[in-house]
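My questions will all concern the structure given below.
Complex shown without one protein chain; remaining protein chains in place.
Order of writing sets the labels: A, B and C. Residues in every chain begin at 1.
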Amino acid sequence: MPTSSSLSELLSTLFERQLLARFEPDGRSIEELCGAVLAEKGEVSGLQTAAAVFKKYRGLTREEKLEFFRFLNNAFDLDRSRVTELAQAYADDPSAENYEAFCTGAEARRLALFRRLNQAPGATAELVRMRADLIGVLKAEPELRRLDRDFVHLLRSWFNRGFLVLRQITWESPASTLEKVIEYEAVHEIHTWDDLRRRLQPADRRCFAFFHPSMPDDPLIFVEIALINGLPSSVQALLSDSRTTIDASEADTAVFYSISNCQKGLAGISFGNSLIKQVARDLSRDLPGLKTFVTLSPLPGFTRWLEQAGQGEASFDNTALKQLAAHYLADQKRPDGRPLDPVARFHLSNGAQIHAVHAGADISDNGIKQSRGVMVNYLYDLKRISKNLQQFAETGTVVASSTIRTLAKQALKLLAE
Amino acid sequence: MPTSSSLSELLSTLFERQLLARFEPDGRSIEELCGAVLAEKGEVSGLQTAAAVFKKYRGLTREEKLEFFRFLNNAFDLDRSRVTELAQAYADDPSAENYEAFCTGAEARRLALFRRLNQAPGATAELVRMRADLIGVLKAEPELRRLDRDFVHLLRSWFNRGFLVLRQITWESPASTLEKVIEYEAVHEIHTWDDLRRRLQPADRRCFAFFHPSMPDDPLIFVEIALINGLPSSVQALLSDSRTTIDASEADTAVFYSISNCQKGLAGISFGNSLIKQVARDLSRDLPGLKTFVTLSPLPGFTRWLEQAGQGEASFDNTALKQLAAHYLADQKRPDGRPLDPVARFHLSNGAQIHAVHAGADISDNGIKQSRGVMVNYLYDLKRISKNLQQFAETGTVVASSTIRTLAKQALKLLAE
Amino acid sequence: MPTSSSLSELLSTLFERQLLARFEPDGRSIEELCGAVLAEKGEVSGLQTAAAVFKKYRGLTREEKLEFFRFLNNAFDLDRSRVTELAQAYADDPSAENYEAFCTGAEARRLALFRRLNQAPGATAELVRMRADLIGVLKAEPELRRLDRDFVHLLRSWFNRGFLVLRQITWESPASTLEKVIEYEAVHEIHTWDDLRRRLQPADRRCFAFFHPSMPDDPLIFVEIALINGLPSSVQALLSDSRTTIDASEADTAVFYSISNCQKGLAGISFGNSLIKQVARDLSRDLPGLKTFVTLSPLPGFTRWLEQAGQGEASFDNTALKQLAAHYLADQKRPDGRPLDPVARFHLSNGAQIHAVHAGADISDNGIKQSRGVMVNYLYDLKRISKNLQQFAETGTVVASSTIRTLAKQALKLLAE
Partner (left out) sequence: MPTSSSLSELLSTLFERQLLARFEPDGRSIEELCGAVLAEKGEVSGLQTAAAVFKKYRGLTREEKLEFFRFLNNAFDLDRSRVTELAQAYADDPSAENYEAFCTGAEARRLALFRRLNQAPGATAELVRMRADLIGVLKAEPELRRLDRDFVHLLRSWFNRGFLVLRQITWESPASTLEKVIEYEAVHEIHTWDDLRRRLQPADRRCFAFFHPSMPDDPLIFVEIALINGLPSSVQALLSDSRTTIDASEADTAVFYSISNCQKGLAGISFGNSLIKQVARDLSRDLPGLKTFVTLSPLPGFTRWLEQAGQGEASFDNTALKQLAAHYLADQKRPDGRPLDPVARFHLSNGAQIHAVHAGADISDNGIKQSRGVMVNYLYDLKRISKNLQQFAETGTVVASSTIRTLAKQALKLLAE
């Protein structure tokens, strides 16, 4: 990344944004404007037309947006009969000309449209928002998955891991970035700016995020970390205002207690797995005292599973809860052989292992409701991550500590009673 | 763009580069390593394998590189018979599933490979260098244009205009960037650091470049500018050490006297046209005294054309040279109807117009040899650029000043004599 | 200013702060520690002792601080009998040696102490806070003005205008800076972060501050600006949430509606006058549409003066209020010939002129109470500032518009009734 932006760089951006902000779309429909974007030869007028598309789009009603998506899905699709011919021609004669012709024909026209639109300043963020809208209607109109596939294809290319920048978020970060952290925090809500300060400013707190160069103020995903001694067994204790702050160099454990995706429109373009691991590596280098990297995670499906197992009404002591939770996490699988718990799926596919479970660990209303107060530590052991995730990917093997294994076995007895 | 890189950001990058720099490739061939990159599940090991591919590649001989390109071109191609079936299936039933299957099948496996490789730090620059090598062998082995097509496809997406950053290059820029300006200057060679300083430091000189976030020190294209009063009619006068430096605010004319592409591996991914126009807009805003934006350009094909026109041996006075040059630029066309002169094609397709010609304007050996010392001003009239380029694109109309038109007509008489 | 801080720079600072933060003061008193600072030869141990002084100081009670100030005032004073001799010696023989000896002897030892203390990281801010404490006890113990004089002497040198940096404060500024704006705003209180955002983010708002390199997050003084059309005649209208935001380029008037000093410890070290004028110059360059630069200022002494003039109980209509206010501002003087109103003194001595008065302009409780709702526009006419302030400084001439002059004359009739 450039380490400092020159005067000129800032000015250009300001100037372009102003230029486009002032642009008043004429009476053309968004469909006509999209056609014009593809037809434009001149760069400047092209950028203005692109900006007009986004301006028009922002003004559309929900229903009009749906119409627009249908238009993109159908009118800007590829020419099906022609592409079949081109595929056949290439199969018959694999010449460079035939390859070029096939590749061009095999792309829906909307892809070219999106690439052109993306040349306007701020366009990437607009397209991400557009896809967020699209996701909202996919269930009702599964046809549109063709359009969605093309969005994913482009976004994956543009948000390639090699283009992302890891940055620490601190109390010195721009307020415009921090308000997004407040807005996006998905796991343990941040209520006020003072709340936020307590997550960022103390010597034993950290926050890291991935950013994309074209959306410099807007995090893509961020993780919040507490530096402590020993394993964390209660999220309320971890976040308590009255805890004693320690010096970062004295901590032996880094707890990833919250990880939040920020961009609904980037669903399915994963970078969360990279984030935890890169942050763990960075922290272990900066703070050699850190020996353990764990999460303190919810079990969002635990209560539901208990109910399905006919244990919805039963009351358990802490020991029993821990046994059942260990069994639920380590042994309960979906039909496809993956773990039943979604958070378990995320961390295990990411190379972590199930390390410990704690009862009474989240005594908030929601914590009691969704997982009877139980929480779990997933352990990121830097030396075993690669092996773990390869195993998990290939054979579905869930790696768990011996404590977890023992607890899980005891649960079987409990359930058999 | 992020305006400042955090400590952590810098450290991560350093750390990753170190990690990968230390990685020692095992005995596997580059072809095996590429296979492994596609097979890897773990991110960290994937990055290491990607880094190993680049390390291996850098050590290959010219002949081995050619072998590797053939491998990518053939073994990592798409499955031709299967894609024909998939195209047919989608033609028969345009369901989202069939679309997804077709799109996946329609992509050569090398595209997935390149996207994976691009996740390693510094990978984008490596891939650009790889394509530079490929371009060097395309003539001898036109088969490889299939592979080149895929490179172009990806690079065009990654180097999308919306991701580029315009920055001024000054004497305060990092030496690591400046040495690249010295290396890449293609039009009027820069011999020493003192030479370079004379192009950057005086109050009446400017230099701007496009950068890509993943190659922050390495310009993609740059343009050098002189701020003067009146039209420039001699490049030697323009660059003379003994000229009197003027205050930028006193100048009425900005002269784009040199534009250089820096990355051979990005040939065909054009951003030069945006650069001149954006710089012209920026300068006109910062320096309201500037009224005229022109180039001082060579006519690289003029001497050759004179020879072809049977005038190779003739000797002309300055008036005649200007008439012939005006005619050559404005009226001489290729079979496809585009101007014969390549520099004219670039600027006219960019919205500029032919403004004036000057004899004795480049009296260097090369200037005499390729264009008999004649140079031309292309005018960038910000209000007419869009119209000009639309006209040129649609009807091939060359816009020229009345002076040029008159000179060109006089040339006809001259040639008829 | 350096435009980017290198890795190493950040690390050093972090490291030093850590080093010093960890330092545990031994049992020595603050007076002993000060003696040790002056006696230290080694730089590192010197820095540690300096840090110990600050740590100790922060832990002192109000009474102990007073004791410490007395100690500095007396024990670290200059040697009065010796300096008289040295002055005489220099008077007798103005040699360089005698000059050197006199200059050294003429400095109280506390000056050397403060300079040594200031070598520790963060020391400047600590010394500024120390002086803020001192100011609080000066009234009760005027003796300490000797000590205060030395503080002022040093701070004036360190906070020389040439070392200050003007920066815009925006919603992109670090939260750690913004919280200080919330804290320091003295004129129109900022209640929440949303409040703050409304002063910074809209296109027609600006905020600028002076910073000192050694206190980079902590503004010294800041000014808040509204860009509007026409003269502002009501602060409530100006700050209303329901106003229509305009584009900055459409505004013809910049209103300085609030200016706040941030550092109590820098009282008497003025830079406020530079701030308004530099900001006015900058804005007039960036936004050529701006033609008028005015304040919308309170008349903090108006109600009090009315009372003293025996009009405390009288009730006036808006016309009468404006006449009285004009007279109060333009004609009422202190015994030393300067205007009675403190805000008038500030702006007039700064080169502004009295432009217009408005009744019903501040209908807050405080506005009604201190100035019967009247506010005033001081005009900063860039072309007349120098002349105005020279006149005001030399002859006390108050420049006022003809409207103000007419109103002031009408007030005389009113008061004579």
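Rule of thumb we're sticking to: a residue touches a chain if its C-beta (ideal position, glycine included) is under 8 Å from a C-beta of that chain, and two chains touch if they have at least 3 such contacts.
What you see is a predicted model; the values in this text were computed from it and never measured.
Engineer: Among B:173, B:260 or B:371, exactly one should touch the missing chain; which is it?
Structural biologist: Answering carefully, the residue with contact to the hidden chain is B:173.
Engineer: Of C:59, C:94 or C:288, which one is in contact with the hidden chain?
Structural biologist: Result: among the candidates, C:94 touches the missing chain.
Engineer: Could you tell me which of C:329, C:389 or C:407 touches the chain that is not displayed?
Structural biologist: The missing chain is touched by C:389.
Engineer: Kindly state which of the options C:29, C:84, C:192 or C:397 is in contact with the chain not pictured.
Structural biologist: Here the residue in touch with the unshown chain is C:84.
Engineer: Hey, which subunit C residues sit against the chain that's not shown?
Structural biologist: Touching the chain left out of view, subunit C contributes residues 1-12, 15, 41-45, 77, 80-81, 83-84, 86-88, 90-91, 94, 96, 99-100, 102-103, 106, 115, 118-121, 123-124, 142-146, 149-150, 153-154, 156-158, 160-163, 165-168, 208, 211, 213-214, 216, 273-274, 277-278, 281-282, 285-286, 351, 385-386, 389-390, 393-394.
Engineer: To test your reading of the contact rule: which positions on subunit B touch the chain that is missing from view?
Structural biologist: Residues 3-4, 171-176, 178, 193, 197, 217, 247, 249 of subunit B touch the chain that is not shown.
The definition used in the following text is that only the chains that are shown with their structure count from here on.
Engineer: For the copies subunit A and subunit C, give the interface type as same if over half of its residue numbers appear on both sides, and as different if under half do.
Structural biologist: same
Engineer: Among the chains, which one keeps its Cα centre farthest from the Cα centre of subunit B?
Structural biologist: The most distant chain relative to subunit B turns out to be C.
Engineer: Hey, how far is the Cα centre of subunit A from the one of subunit C, in Å?
Structural biologist: Centre separation, subunit A to subunit C: 47 Å.
Engineer: Would you pick out the residues of subunit A that each touch at least 2 other chains?
Structural biologist: 3-4
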